[in-house]
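One chain of protein is taken out of this complex; the other chains stay put.
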Amino acid sequence: MTTPVAQEQENYLNNSYGLKSWLLTKDHKRIALLYLATITLFFFIGGAFATLIRVELLTPQGDLVSSDIYNRLFTMHGITMIFFFLIPSIPATLGNFLIPMMIGARDLAFPRINLLSWYLLVVGGLFALFAMLAGGVDTGWTFYTPYSTTYSNSWVIATALGIFVAGFSSILTGLNFIVTIHRMRAPGMTWFRLPLFVWAHYATAVIQVLGTPVLAVTLILVLCERLFHIGIFDPALGGDPVLFQHLFWFYSHPAVYIMILPAMGVISELISTFSRKAIFGYHFVAGSSIAIAVFGFLVWGHHLFVSTQSVYAGLVFSFLSYAVAIPSAIKVFNWTATLYKGSISFETPMLYAFGFIGLFTIGGLTGLFVASLGIDVHVTDTYFVVAHFHYIMVGGAIMAFLGGLHFWWPKITGRMYPEGWAKLSAGIVFLGFNGTFFPQFILGYLGMPRRYHVYPPEFQVLHVMSTLGASVLAVGYLMPMVYLAWSWKYGPLAGPNPYRATGLEWKTASPPPLHNFDELPVVTHGAYDYSTVTEEVTSVG
Amino acid sequence: MTQHIDSVKTYAVIWITLLVLTVVTTLVAFVDLGPFSVVVALTIAVVKMMLVALFFMHLRHSGKLTQLAMAGTVLWLGIMVAFTFADVATRGWMGVPGR
Amino acid sequence: MKIPLFPEQASTFAPDVDNLYFYLIAVSVFFTLLIFSAVFFLAIKYRRRSGNDGVPKDVHAGILLEVVWSVIPFGLAMVMFGWGAEIFFRESRPPKDALSIYVVAKQWMWKLEHMEGQREINELHIPVGRPIRLTMTSEDVIHSFYVPAFRTKQDVVPGRYSTTWFTPTQTGKYHLFCAEYCGTTHSGMIGWVYVLSPEDYQDWLSGGKKTGTLAERGEKLFNDLACSNCHKPDNSGRCPTLVSVFGSTVKLVGGATAKADEAYIRESILRPDAKVVFGYQPLMPTFQGQVTEEDVLELVEYVKSLTPKPPALAPAAENKAQASNR
Partner (left out) sequence: MADHAHAASPALQVQFDTAEQQKDASTLGMWVFLITEVMFFGGMFLAYIVYRAAYPDIFALASSSLNVYIGAANTAVLLCSSFTMVLGVRAAQLGQKKALAINIVLTMLLGFVFLGVKAFEWREKFIEHHVPGPSFHFAGAAMQGPAQLFFSLYFAMTGLHALHMVIGAGIMTWLLINSIRGKYSAEYMTPVDIGGLYWHFVDIIWIFLFPLFYLIDRHLK
């Protein structure tokens, strides 16, 4: 175990070959890689839309594309990034790969359902791709009625079906995680010995299971309304368009936590490993994941402050939105405190973790602005909101995803990534991200509405700054794509535990064997006990 | 989980009770109970649900986890309805249209 | 090149919202600096030094510390909540003496109607220093009436009325945006709000083509649609009289009551059997499909005009003083 693994040793990658061995695999690690390939594809599709949007917004006139096309671009950017990239991103790749290993199991509880959920994502993605190629959809990712049901002349039905199917993928992943974490833990792996990554994914899975079905049924109602015009959300027939918004955000607000909770789990692992210290306030960080999942369901109405929702409901939702900020604050404080008296090293994943803390802090604090009734009236549906949620979803979730991908890359491939390039790209992503989205806060407070194709010329300077930042960001995202692919073949071999981390996943070979462990581990201590990592593991990297 | 096998008699009693409740709720629907019409109909439905869940679905023999999960789900449904009604039911309290 | 950072303040709400915004910025900057500098300082101070490969001792969390860093942010957040809610409540309650203007939104234009009968498209002329109340509805999809300089925004929803109000404090020309995505030319659904001095406003009112006040047009419709056959002023028709109905509390069949506001009158025209007045039969046909949203607004205004106005509050002098301060 202590020597670098010879490439010939049997592992999950080389125990069988051929397309069939991948498409019919029940191995959670291979399914994770199938997911990784799929979401990478969607990330670049969504990124291409984003690029076109930013280029179009260089000038206040609509000169690159028509309004109709522009509306389709931002809609498909949102749908691709949210439903086909962010929601499956960390849970379905890193979570899928690592949870069984972290709890000391051979696989997830339901390997076939795991494979099925990947196929569902692919089928849903094909629906969405078909809609995009056939002419796109222009409702915004929010599908607000009655625009989506009655007025839009675009591929609403195909897209909604795609999201519906992908939703079941998400539900089944969540179901699998819940059962696995409850029933498959190794002997001695008590709840409070679980890595915080697992806690975060448990909380995520609860949201997926409770929230996603409501989105599914809402989309069904939208489809019925659009196909048969039955009046469910049509004010002309006595329906209530605001009821759609309630149903939609009952899922779609918690969906933000589906994206950010796993990211928080990743960051907990990174901060601990590169400080060689247990996470400060483990119980509070674990508990705050559950608190976020629970409170996250009680705040959806803060998307409806100006929607003609009752003032009193607005009051309740605003109050609860502030309550949900506290568990997030607890996490940030505890991560920072973990550094205290640690032994901190600055490998790439740690740089991403620092970046995450910074960007998530800004994203979280600007959340306080939009949770405030008085300010939200002014900034809702402006670029302020756009900047805020990109700080959470891109600055938070994608930073953590990249950090986690680098961190577990040696475990996944058996090879180290090139450290110098990786550090450079982490820096570029951080700078490019702030360059893109910080100007948008100012734009938003100035009153620039979102989803505007043509805009008043006084906003141009800030838009140009944002586009410049975006081009830097694009470089930052393309680099890992190249050097990670390169390192898969040419990277230096990694030992089982190149970072001297504590998780059970590091106690098996890199890449791990088919059923993860030669012998199932027995757990005798907490998740972050660095004194137990005794063997001097030589990292070739 | 140890296997609990209930007797056919237990199941039959539950089954008969369910049928009787169906007849009762149907007959009560023809009586004018004012606002209690809803209350009675839903109470009987909840009782029927509990009988099916506890006996036919063996929820009473299931672990605490399952029971907790189902209770939590019902609570969640309640939250969804209650918070939506925090809006729907208080529209117009302000006396200003749309507020 | 000058980069703008803050929008103009042109309504009484604007300084209130901006003050809260500055408080939030102060709190945010403080915590951002705190976290950034803590991470930076700790990472440098406790960096792994070559040769030192030991495992650092665990530092255990004190409950007290966790409580402190939960409670302090919570307290600060509650200030934000209360402050924001206070502003929001004021924004939700238009004063009684506000100047009423009606807004009908459709893809992709704003139609605005003044009580005196002026109609505008994508332009709104209002006097400085007077509270303005907008009653809005949409003919098709959801739109949102947004004037950044006033810091007000309100969705305009088909099938119902929504309300917003503001008091402009500065003459000038301000952006009007549609803020809720509404289809192809969403970004073209923009216009200007012209805040005029009281004298200029009077000039503007007296200029232009007039087709009677809103209430007069409503009265004509009321007769054309034969509403007057049943709704008689002396309550002798088959339907309740509409004199003094507006603003009153109406007793309904089934024992409930309803406040007769704009939304109630609109509903009674379009869905007459939704709320039937106590003592009457649901005889009235629906006018859905026969009248446009603008027609409904005129009818509503006519019904409102049948209720005698409370004595005017004479706000002019005070508002004028306020306006000239700017």
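For clarity, chains are labelled A, B and C in written order, and residue numbers in each chain start from 1.
Going forward, a contact is a pair of C-beta atoms (placed from the backbone, for glycine too) under 8 Å apart; a residue touches a chain by one contact, two chains touch by 3 or more.
For clarity, every value in this text was computed on a predicted model and none was experimentally measured.
Within the entire complex, contacts from the absent chain reach the displayed chains A, B, C. Only one residue from C:N19, C:S37, C:S248 or C:T286 touches the chain missing from this view: C:T286. For subunit C, the residues touching the chain absent from view are 254, 271-274, 282, 285-286. Where subunit B meets the chain that is not shown, the touching residues are 1, 3, 5-6, 8, 11-12, 14-15, 18-19, 22-23, 25-26, 28-33, 37-38, 41-42, 44-45, 48-49, 52-53, 55-57, 62, 65-66, 69-70, 73-74, 76-77, 80-81, 84-85, 88-89. Listed for subunit A, the residues touching the missing chain in the whole complex are 100, 105-111, 113, 171, 175-176, 178-180, 182-184, 209-214, 216-218, 220-221, 224, 228-232, 236-240, 243, 246-247, 250, 515, 520.
Here is the rule we go by: only the chains that are shown with their structure count from here on.
If the chains shown are joined wherever they touch, the resulting network links each chain directly to all the rest.
Of the two chain pairs examined here, B-C and A-B, the one linked by more C-beta pairs in contact is A-B. Central chain assignment: A. Criterion: smallest distance from chain C-alpha mean to the mean of all protein C-alpha atoms.
Distance between subunit A and subunit B, defined via averaged C-alpha coordinates, is recorded as 36 Å. For the pair subunit B and subunit C, the distance between C-alpha centroids works out to 41 Å. Residues of subunit B found to touch two or more other chains are 92, 94, 98-99.
In subunit C, 92, 154, 157, 160, 162 are the positions where the chain touches two or more neighbouring chains simultaneously.
Of all the residues in subunit A, the ones that touch subunit C in their complex are 62, 67-68, 71, 138, 140, 142, 144, 146-147, 150-152, 235-236, 238, 240-242, 275-278, 280-284, 305-308, 311, 314-315, 318-319, 322-323, 325-326, 329-330, 332-334, 336-337, 339-346, 354, 357-358, 361-362, 365-366, 368-369, 371-378, 380-382, 442, 445-447, 449-456, 458, 461-462, 530-531, 533.
Note for the complex: subunit C touches subunit B at residues 92-94, 135-136, 154, 157, 160-163, 259, 261-263.
On the subunit A side of its complex with subunit B, the touching residues are 182, 210, 214, 240, 242-243, 246, 250, 297-298, 300-301, 304, 308-313, 316-317.
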